[in-house]
Every structure is written in structure tokens, then in C-alpha cells.
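With one protein chain withheld, the remaining protein chains of the complex are depicted in position.
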Amino acid sequence: MSDKVYAISKVVGTSKKSIEDAIENAISTASKSIKHLDWFEVKETRGFIDNDKVAYYQVSLELGFRYEK
Amino acid sequence: MSDKVYAISKVVGTSKKSIEDAIENAISTASKSIKHLDWFEVKETRGFIDNDKVAYYQVSLELGFRYEK
Amino acid sequence: MSDKVYAISKVVGTSKKSIEDAIENAISTASKSIKHLDWFEVKETRGFIDNDKVAYYQVSLELGFRYEK
Amino acid sequence: MSDKVYAISKVVGTSKKSIEDAIENAISTASKSIKHLDWFEVKETRGFIDNDKVAYYQVSLELGFRYEK
Amino acid sequence: MSDKVYAISKVVGTSKKSIEDAIENAISTASKSIKHLDWFEVKETRGFIDNDKVAYYQVSLELGFRYEK
Amino acid sequence: MSDKVYAISKVVGTSKKSIEDAIENAISTASKSIKHLDWFEVKETRGFIDNDKVAYYQVSLELGFRYEK
Amino acid sequence: MSDKVYAISKVVGTSKKSIEDAIENAISTASKSIKHLDWFEVKETRGFIDNDKVAYYQVSLELGFRYEK
Amino acid sequence: MSDKVYAISKVVGTSKKSIEDAIENAISTASKSIKHLDWFEVKETRGFIDNDKVAYYQVSLELGFRYEK
Amino acid sequence: MSDKVYAISKVVGTSKKSIEDAIENAISTASKSIKHLDWFEVKETRGFIDNDKVAYYQVSLELGFRYEK
Amino acid sequence: MSDKVYAISKVVGTSKKSIEDAIENAISTASKSIKHLDWFEVKETRGFIDNDKVAYYQVSLELGFRYEK
Amino acid sequence: MSDKVYAISKVVGTSKKSIEDAIENAISTASKSIKHLDWFEVKETRGFIDNDKVAYYQVSLELGFRYEK
Partner (left out) sequence: MSDKVYAISKVVGTSKKSIEDAIENAISTASKSIKHLDWFEVKETRGFIDNDKVAYYQVSLELGFRYEK
């Protein structure tokens, strides 16, 4: 598998439900413009609070994908 | 929205159930003494282990809120 | 000056004008509830963008002050 | 409880389901060879993507346990 | 506002005048190819020195913007 | 012990004698206004120099305590 | 040279031979889609092991290039 | 001394007395199961508080030792 | 490949020749006591100097391997 | 320009006026004893507060300069 | 006190006795060649082990001092 080259994009997914759902939303939206998504790494987990409850999670990810030749 | 000032408090929420539940517990308890909670950022995720299972999650958060004038 | 104890509070100042003005706003607002402010340290510099210009700077600071006895 | 000594091992748990499940898998497998597991700390949260969905989460943990004498 | 997805691009703005001007230059140039710029975060502040004076500031920023669907 | 919530305060203790004494001074002074102090974590160790000797140590700590309900 | 704006892309180069070769592979592949590559910075050096030898190096880089106007 | 290989173990020593004593306790206990201990590096200094005094220090260390062949 | 668990060991390889050779030495020695070595990550690159030349490189690595069941 | 060697010095500039002015003061003073100053990188931005206003900014910089042969 | 410029030097003090003694040794030796030493900050605490005891502590410090004009 060597000598391949990958690119890394940073995205932020949001979700009202859970951290995992925010990750899936980020990947699903990014996949519309990026092919060959291969891995992710969570960089920050934040969120907004409304009425003393989590309004939505914001999870920033680095997404790795094979460079198109 | 500019020229507002926010304060940031650090709290640790715990939960037997999940990381998200520990975040909600932290916000819910903090909201009893802090008004205008606006956002959070997860700083550390830890937990205690009992009998080779997660006994509870401990999630430390920074909580942002508008400074009371 | 030894054996004194200091506390550190984290605040976020905002300004439409400049980073320095956001710092001054944070200190000025915090000084209404905290006495003996002594030093600050910039931890993050962010901002919001509106119409492809900086709408306002957000500067998060740690503020040190002498503990009231 | 003082004067005890603890050791820390780093492990990576994986799960198709959730971050919490990856943590439980790591602890459960580690407990087969390490006694007295006491706490964990999440160090990194990553994962692999297959077909534009999370294929599995990879959560790396530090596991603390009492040193056997 | 939840379930939106954002992308983050890293750029370096330069200016002979000030840190704030370098930030504005970065945003202004990036806005020619990126729509919906929403926030920035300063990651590094550097500069070049010429004749024992600052020749220009180099400010590297992360720029957040809404993912185009 | 789960579902409890803790708050974290940052303080700086000083001492002419030792790092440990600066930590004790910080805890002792903080305990006058904070109940239920539970743990600390050293974040920075600094000091001032006078006449080529340590004039006093400055140790900044995060102090964890149970949130009062 | 002031008032120019640069963008930064993150890529991962791989090589069976050496760290330097992985860097060259990343730059060479990226140059097919990015003009005016100007500098790089190594962010992480990893690799995969096969049969108790390095199978290939993975070097993640930030690549700086002049923004196209 | 070249071409030797070392391993690094992470341990946490505790002591009621001092940071140095917690380090010595960690090394002394680890030496019962690890030969050829060579160096240490302090990674974190924490502690528990009881009755507004330090109950005990917890110092986490990386311990380096020569790999047994 | 999910639901597998990996362990991570930290080792330091040394070499008179090169950084890559220090990495290979670390892996080769570790493989005598650890099976299923899978990946590595370089954490620090240091070295000793003798007579104004590099006497040997010291590269500290985290080594990942599948947990033996 | 290759095979040149640079040295890096760390200095702290102060100013009552602005962050940029503190940087210029640091460079101007350092240039009296260091030739060939080439670049700087801001490492920390702090300041002292007097009477609830910024008394002066303290900006710590790394200064790069060509090694004199 | 504003508009002064400080320089920062990094030194490593060692001691068989304690961390504080290693700091004093570093300052005392540095003061032979540097005037106006003003503050220090501990950056790393390490040590060498001999015969399963601490042989000596190595404390690396940044030392701040007023720039000589």
C-alpha cells in the first residue's frame, strides 16, 4: 500500500443527538465533494447550550482521503 | 453581538451512562448557579473502572456564559 | 511579595476594532466584579466574519488577581 | 490511600457502535491480562471510514492500575 | 442551526501594518474563492525583519465556512 | 460516586521555601472561600529571582471541588 | 513580498525507503493539483510495520502555497 | 553506547511527604519488576486534598530502562 | 477489522547512522518480546553529540500491536 | 540559500501602546547586540493591569538570525 | 516599568538532593555570566536513576533577565 499520498481536510459536523451523530453528519456531507474518504481523527468537541441543555454538538474532525491522480 | 464579554468556568460532569450524559449533568448542575450558559468545550474525557467495566465517565468542560453586568 | 495567593479567571472580550480593544473590554467588564486585577495572558484569538470582513475579535484571556482574604 | 504506586498502560479499543463501546472493549480485553484496573483517560479518538460511513471507532486510552507487589 | 456542516481552511495573511490588517488581508483574499466565511482562529503570529524593523506580519488562520451542498 | 459534578478553580500559590509549601499556601487560602476541596493539578511552576537566589516560588494549580447544590 | 496571502494544505506522503522520500512523494503528488508550492512543515511521522520491519513511512505535512488570484 | 534500545513505562508514585518522595516511591516499586532503570521524566504532578491540606502527592513519571535481550 | 484491541508500547531506538536506522533498531529489538507489531509513531528525535558530530540518534516511538488473547 | 545556519533567541518586548509596538521594541533592543535579525515568532502575549486598564503588553518572541561565522 | 526588554535563556540545573536545589544550582551558575536575573519558569523535570534510586534531578528552566543596553 506504500507510496500512496493522502490529503487531510478539516470539517466540523453538528448534531442535536450525539457526538457520534455529529461525526457521521460531517462524513456524510463531506463525501458529496470528496471521494475515497478513508479515516478521521477528532480534534475538538464543543457545543452550544440553549435553555440549560445541549442545543447541538460540534465535533471538528480531520478527514483523510486518497489523493486523486 | 460585538463588545459583549463572556466568562469561562471549568466543571467536571460524571455519568454512569455515556459521555453525552456526563456533559448534560455538568451543564444542568452549573445552570443552578450560572445564568446565560452559552457554549461548552470538552477538555478531557476520563473515567473510573470498577470490576473491569466503566463505573462512570468524567468529562471536564469549559462552560462559556455572558458576563452579568 | 511572597506567600500571597492569586486566583485566575478566564474571560472572553470582544471588539469590532482591534485585538487590544477586545482585551481592554474584557478587563473593564471583569473589573466590575473582580478587585485587584493584576495581570492577563492571551490564550486564544478568534473572531467572527461578516460579509468577508472581521465582524468582531474574540480574545480569551486568563486574568490574575490577588485572592481576597 | 497514599504511598501506593500505579502503572499506566496505553491501549486502543475499537467498536462499530460507539465511542463508549470502544472504551468498554479496550477495558474488557485489557482486564484479561491486567488486574486492578482503576481508571482511564481518553487520549485520541479516531476511526476508519468505509462507504462514507464510520466503519469503526478507534479510541486510545491510558489505563491506570495498582502495581502488583 | 444544528446539523449544518462546516469546513476549515488554513491560510496565512501578511501585512506591513498590523496583525489585524494581516487577518483582514487573509479573509479578503480567501473570500474570492470561498463563500460563506463564518469565523477565524489565529494559530500563529510570525513575521519577517528587515533592517531591524518588522518588514511584515504573517498571521496564520483557520477559516471556518459553511459547507456548500 | 457517579453523577456528581465538580468545579475547577485556578489559583497561584507562592512560597519562599519550596514548591510543596506554595501548593499548601494556595490550598489553605482557597479553602477560606471554597468548600469541599478534593484534588489539585500543578499546571505551571515559576518563580522570581532576587540577588541570584529564588525569592519565591509561584505554583499555579487547578483545584477541583464538589459543586454545592 | 508583503500583503501576499498563502494557503496551507495538509497531506500525507508514504515511502518504503525513507522519511525524506515520503516528503518528496507528498510534494510531487500535491504539485499535480496545487501550483506555487512554497514550503512544508512536518507535523507527524508514523509508519506501518510488516514482519518486524518498517513496511512504509507515513509523513504528514503542511504545504504552503501562494493563493491564486 | 549507541544501537542500544530502551523501553519506557509510565507509573504514578504517591507520597504524603513531598514530590521527591513520590518519585522515589514510584522508582522503588517499579524496580521490583523492571531491571536496569536508567532515567525518569515527570509528566504530571497532582494530588488529593483532605481537610484543606495535601493528603498525598501523585506524580506520574515516564521511566526509561534498557531493553532486556 | 473492528472490535480488535491494540496495545501501545513506548521504546527508544538508537543508531549511529540515521533516524530511519534508529527506528528499525527499536522495532527489531522490540519484536523479540512483542508479537504482531503493527504500526509506529515517532514522538521525539534526540541525540548525543561527541566531538562536534552526532554520536548517535535516539528516536522514541510508540509501537502499536494487536493484543494477544 | 541552503546550508546556512540560524540561531534563535527568545526575548520579551513591552509596550504601553500595542502588541505591535511591543514586538518592535523587542526587535529594536535586540538588534543592538544581535546582527542579521531575520524573522520572529510570537510565543506568548501577556500584560500587566493597573487600575483596571492594560498597563503594558509583554510579548515574548523567538528571534531568528543568521549565525555569524 | 513598561518598554523594558527582557531576554530568556534556557538552562538545566542538576542536584542530588531536590528539585528546588537543582533550580538554585541553575540560577547560581547562570548568574556568573548573566546579570539582572529576574524570573524563571520550570519547563521539564527529569532525572537519572542509579541503583533504583534517584541519582540526580535535572530541571530545565527558562531564565528571564533585563536586556543590557
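Going in written order, the chains are labelled A, B, C, D, E, F, G, H, I, J and K, and every chain counts its residues from 1.
In this section, a residue touches a chain if its C-beta (ideal position, glycine included) is under 8 Å from a C-beta of that chain, and two chains touch if they have at least 3 such contacts.
Predicted, not measured: the structure shown is a model, and the values here were computed from it.
Engineer: Please give every residue of chain J in contact with the chain that is not shown.
Structural biologist: Residues 1-10, 62, 64, 67-69 of chain J touch the chain absent from view.
Engineer: For chain K, which residues lie in contact with the unshown chain of the complex?
Structural biologist: Considering the whole complex, chain K reaches the absent chain at 9-16, 25-26, 29-30, 32-33, 48, 55-56, 60.
Engineer: In the complete complex, which positions of chain G touch the hidden chain?
Structural biologist: So the residues of chain G touching the unseen chain are 19-20, 23-24, 27-28, 31, 37-42, 63.
Everything below uses one rule, namely that only the chains that are shown with their structure count from here on.
Engineer: So which chains are sitting against chain J and chain K at once?
Structural biologist: Intersection of chain J and chain K contact lists gives nothing.
Engineer: Residue numbers at the chain E-chain G interface: does the shared fraction exceed half, giving same, or fall under half, giving different?
Structural biologist: Answer different: the two copies use largely distinct residue numbers here.
Engineer: Express in whole angstrom the distance between the two chain centres, defined as the mean CA positions of chain C and chain K.
Structural biologist: Centre-to-centre distance between chain C and chain K: 30 Å.
Engineer: Averaged over CA atoms, how far is the centre of chain C from the centre of chain I? Could you give it in whole Å?
Structural biologist: The separation of the two C-alpha centroids amounts to 44 Å.
Engineer: For chain E, what residues touch not just one other chain but two or more?
Structural biologist: As it turns out, chain E has residues touching two or more other chains at 9-10, 19, 48.
Engineer: Between which chains is there touch?
Structural biologist: A-B, A-D, A-E, A-G, B-C, B-D, B-F, C-E, C-F, C-J, D-H, D-I, E-G, E-J, F-H, F-K, G-I, H-I, H-K, J-K
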